[in-house]
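Notes for the one structure printed next.
Excluded from the complex is one protein chain; the other protein chains are retained at their positions.
Chain naming follows the written order as A, B and C, and within any one chain the residues start at number 1.
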Amino acid sequence: MKTGFYPGCSMKGSAREYSESLLAVSQALGRELPEIPDWNCCGATAAHNLDRDLALALPARILAAAEKDGMYEVLVPCAACYSRLSVTRHELLGDEDLRRKISGLIEADYRGTARVLNIVEWLGGIPDLESKVRKPFAHKVACYYGCLLVRPAGIVNFDRPEEPRSMDLLMKKIGADPLDWAFKTECCGAGFSVSRTDLVARLSGLILDDAVQRGAEAVIVACPMCHLNLDMRRPNIEKLAGKKYNIPVIYITQALGLAMGIEPKKLGLQRHKVKVKFTQGLAKPPAASITPASAKPTAGAKSASGDSPAEAPFAGPSAKRGA
Amino acid sequence: MARIGVFICHCGENISATVDVKKVAAAASRIPGVAHSVEYKYMCSDPGQQMIKNAVREKNLTGVVVAACSPRMHEPTFRRACAEAGLNPFLCEMANIREHCSWVHEKSDATTNKAIDIVRTLVAKVKKNKALLPIKVPVTKTALVLGGGIAGIQASLDIANAGHKVILVEKQPSIGGHMSQLSETFPTLDCSQCILTPRMVEVAQHPNITLHSYSELESLDGFIGNFKARIRKKARSLDEKLCTGCGLCTQKCPTRKIASEFDAGLGLRPAIYVPFPQAVPNKPVIDREHCTYYLKGKCRLCEKICPTQAIRFDQEDEILEVEVGAVVLATGFDIKHGDFFPEYGYGKYKDVIDGLQFERLASASGPTLGEMRRPSDGRVPETVVFVACAGSRDPAKGIEYCSKICCMYTAKHAMLYKHKVHHGRPYVFYMDIRAGGKMYEEFVRRAQEVDGVQYIRGRVSRIYERGGKLVVKGADTLLGARPMEIEADLVVLATAGVANAGAEELAQKVHVSYDPYYFYSEAHPKLRPVETNTAGIFLAGACQAPKDIPESVAQASGAAAKVAGLFSQSELVREPLIAVVDRQAPPLYSTCVGCFLCQAACPYQAIEKEEIRGRDGRLIKTVAKVNPGLCQGCGTCVALCRSKSIDIQGFSHEQVYAEVLALLNRGESDV
Amino acid sequence: MRSDNHVQHASQALADRVLERTGVEADRCYQCGKCSAGCPLAAEMDFPPSQIMHLLQLREFPEFSEMALRSHTIWLCLTCEICYARCPMEIDIPRIMDALRHEALARNKVNPKAKDILAFHRAFLDSVRTTGRLFEMGQIIDYKLRSRHFLQDMLQAPWMFLVGKLHLLPERVRGRRLLGRIFARTLKAKEKRP
Partner (left out) sequence: MSDFNPKIVAFVCNWCTYAGADLTGTSRMKYSPQVSIIRFPCTGRIDFMLLLKAFANGADGIIVSGCHPNDCHYSSGNFHARRRWIVFRGLLDFLGIDVRRVRFSWVSAAEGAKWAQLVNDTAEHVRQLGPFSGYHRLRGLGVG
């Protein structure tokens, strides 16, 4: 009974620090994460954009390999890969003919025994995470779930598609103050990072702007694609918006690692485009990480920080109204 | 031995032109058991009827078949004639040789033969007919009205004014229902309280109406004309007879920060309270969930201050038993609220409110005294977005139907807002405008043309807060579905109208059926819209489906007319064509095996369980029993019963089997 | 069973082909517009998602189906699933978009404005086909050749390399022969590229 690990291509390249931080954290937690033997690319957006069978076959081969290796669940930290793998499992388990057809394509019998886990689910399943915290990550954070972690609800089925809370709860456990903000699940531009950088700059810009307006010190992500768009595409975003955003974008595992006292370098924080400045002392955030626009918190920011979604998601008179 | 008389009618030429009536009469006379067979020009004429009466007396007939027109036309005529001659009317049948024979076939032997077949069939049936006595049930001329909204109020007043007693039971401390919460009402924009309060007072003062407020139905047994109801009068924690309604207690109570139900959570009330100033009865109740004394054992300030010593902390609920002849359900509806619209931030942002909250904001008696101020910071909203169909027509949210009233009240809200904030900008996001009613379309047009409300056709996708404003993301589907954003100060959701939380429980208590959304089902969607499938229980108002005030009132008056009709006689006489369960001598008692398939199938909840006990009180078996007050004689149970233990009078197994055999020209002896 | 043979059913209405392949009924759409209101790229699209649904619904008018197939929309759709999550009729729009893209590709009806997007997808899959995994460096070069956007991202690549995010050599999967066969049986079998 082992939990397998599917890194996915970007974690070997552009999102290297995600995998570095995940492995550092899992090691500190004493959890082994063996990689699925000889895994391949899940096909990402490109495959399902161009061919349905291919889009099912690539993930099916990965899952079949995991099954063969005796893995009963597979951790897929990249939200995009997670989506492809979940969708594939869902579709193949729901359609026997299709399952047989795809099994034929990948020359292996895919059975669907291995469950697919995203990073939030996996971390959420670790008991007593709080006790591992050495230096509370005492920062105001905006948890960014993006699209594929929570949607489509019928397939991923682990948090609600609007106003999700699971990541905020995790952040609370490590001492952070998760903000109530508006762009938790709005799209960052996803796979258009290279082909339509203009669109990515616009969509990601909206996300950063809201986080900054509400006084967030960092955006927490669980997807290399989100990170790429929000961090590496920062110059494009700033150019379009005509202003600077210094807010860092941090993988959930990096935040956790910092709280557990793991050395920033091991977490790959130096590889970010936007410098993560509160890596050492973990005390006060530098003023520079907040743009002038957020210096005077708006009414929204005030009420938002007042009741963080994790503890009182729906405070308000109408919710408590009697019959 | 049967002595059947057969009377064949010519109907002028209507029958005799195609059917050889003489031949039919001759053939009939040869059927075993037929003692008399004649034909005549007009059977329904006075001489025709007289012929039948004479024959019944002179020939000692045990049954009569009139071969003429459709029984739907003249069955009552001939049954009455038989009764007058001393023959039980249920021993008379009609053979339809006009509509089903002479009018639809050409003149021929085949047609005459068919007429003979029909006569033979009915003769076979009538031989198996049994004398039946009409069912008489006494009627208690008191009505129980459940729910004191506008529908319950109207029904109570109409019944009371017809001279009958009414017991009105209202769950809340005051009657008035949702209408009392409304500011102004469409399509005339007259003040809701102004037209409602006089009726509430009338209820309180009417000599024929007994009002039990702050009360609920415990149980209901019995059947039409003869119900027994148990009513729980919840403890108000004060002696209503002593309390003068001076209001000192409510002013002095130190526990004052409780969200007011009447103000839809936008205002506050004390622990001892009257829901609103015009309440009927105008006596407070102590809310034990919040009162400091009940929570912590200290305070009793109200007791000290009350000039009449009316407060009773140890008062207990009281159970009343009443007998009533009819029940009117008028328990109304609710609108959806709570955490069902996360993408709109409903329940999260203070300035995303629902329709009833807007009514309170607009009401001169509301928390802002009618000034348009938004809940979060009290500022006057400059831009207000109204979202129609919020949760209605939305299978994903579990509601497929249109809530019917919200298009109208949304137009009203936008208008009221504009009347109060002249420079304000009201926008309505809608899918369709449903304004079918007298002066309704004109009302909506006025909102657009005169008051300048901007209507945008499209459903809002998302609402979130940004810098103290609410960003509303919509699209105008009439403009290429281009997305658009409006920065609003206030958003009003026209949330779906839904059944009351307790609707299902109540339906089960009184045995009426309900639809998948827990709205009560009418007996027929077109022709019996105010009755339920349970005889003697009627519907009024929004408990049946979302509806506006005029419709609620019309239905309430309809229900009241039905009740008054029922109460117009002291006895209810019903045709005895109902089901009966087999009864036998011991040791069998009944062939019924107690499977109760029949009970589940009966649309009228007419089948009960009866325990058969020995002399020593030991339970021998449980069998089905038909309540003659409820059974409508549909026969569904009969077809379903595998042990053939339930039969229907007038359409019994024996009768219909005899008909089939006779029609196929096989005498009983042939089988 | 759903069929993926795009040509065989060409006489059938597009909406019915889509239904057959995806099980998603565009006909259930009642044009509320909530999808278009929430779609992050609706403003960029020639036909926002609700209009794509309507183009399909009018199945007796082949010219409308054609507009859906040739639309820029289907290539802009990010599969962000926002529309599906919020659609009151629970219509899986992204899935319809997938099916439309596949058909547009198979029938050579790709909107010219989608050229860069398509080039990127192809470069990506080529990389996967040959190595089994995405070789980012290789893909970027391939994409640049296809799209002819030579200057774009020139500034990013050296930086990525510096922080250790770009490798100069691809990782190769042992089972890449099998992957080659998978590609041959799927995408390649249907797509005829110049």
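Everything that follows uses one rule, which is that a contact is a pair of C-beta atoms (placed from the backbone, for glycine too) under 8 Å apart; a residue touches a chain by one contact, two chains touch by 3 or more.
This is a predicted model, so every value here is computed, not measured.
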item: Chains on display which the left-out chain touches in the complete complex; value: B
item: Touching the absent chain when the full complex is considered, from B:29, B:54, B:70 or B:219; value: B:70
item: Contact residue for the chain not shown (choose from B:37, B:62, B:121 or B:363); value: B:121
item: Absent-chain contact - pick from B:347, B:391, B:576 or B:635; value: B:635
item: Interface with the undisplayed chain - residues on chain B; value: 70-72, 96, 98-101, 103-106, 108, 110-111, 113-114, 117-118, 121, 521, 523-525, 533, 577, 601, 603-604, 632-636, 638-640, 648, 650-651, 653, 656-657, 659-661, 663-666, 671
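Here is the rule we use: only the chains that are shown with their structure count from here on.
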item: Between chain C and chain A, distance of the C-alpha-averaged centres to the nearest whole Å; value: 23
item: Distance between chain centroids, defined by C-alpha means - chain A, chain B (Å); value: 53
item: Multi-chain contact sites of chain C, meaning residues that touch two or more partners; value: 82, 86
item: Two or more partner chains touched - positions in chain A; value: 162
item: Residue ranges of chain B in contact with chain A within the complex; value: 259, 261, 264-266, 334, 337-339, 342-343, 346-350, 353-354, 357, 375-377, 464-469, 471, 500-501
item: Residues of chain C defined as touching chain A within the complex; value: 1-2, 4, 21, 40-41, 44, 75-76, 78-82, 84-86, 92, 98-99, 101-102, 105, 116-117, 119-122, 124-125, 128, 132-134, 136, 140, 143, 147, 152-153, 155-156, 159-160, 163-167, 171, 173-176, 178-179, 181-183, 185-187, 190-191
item: Touching residues on chain C, where the partner in the complex is chain B; value: 30-39, 42-43, 47-51, 82, 86-90
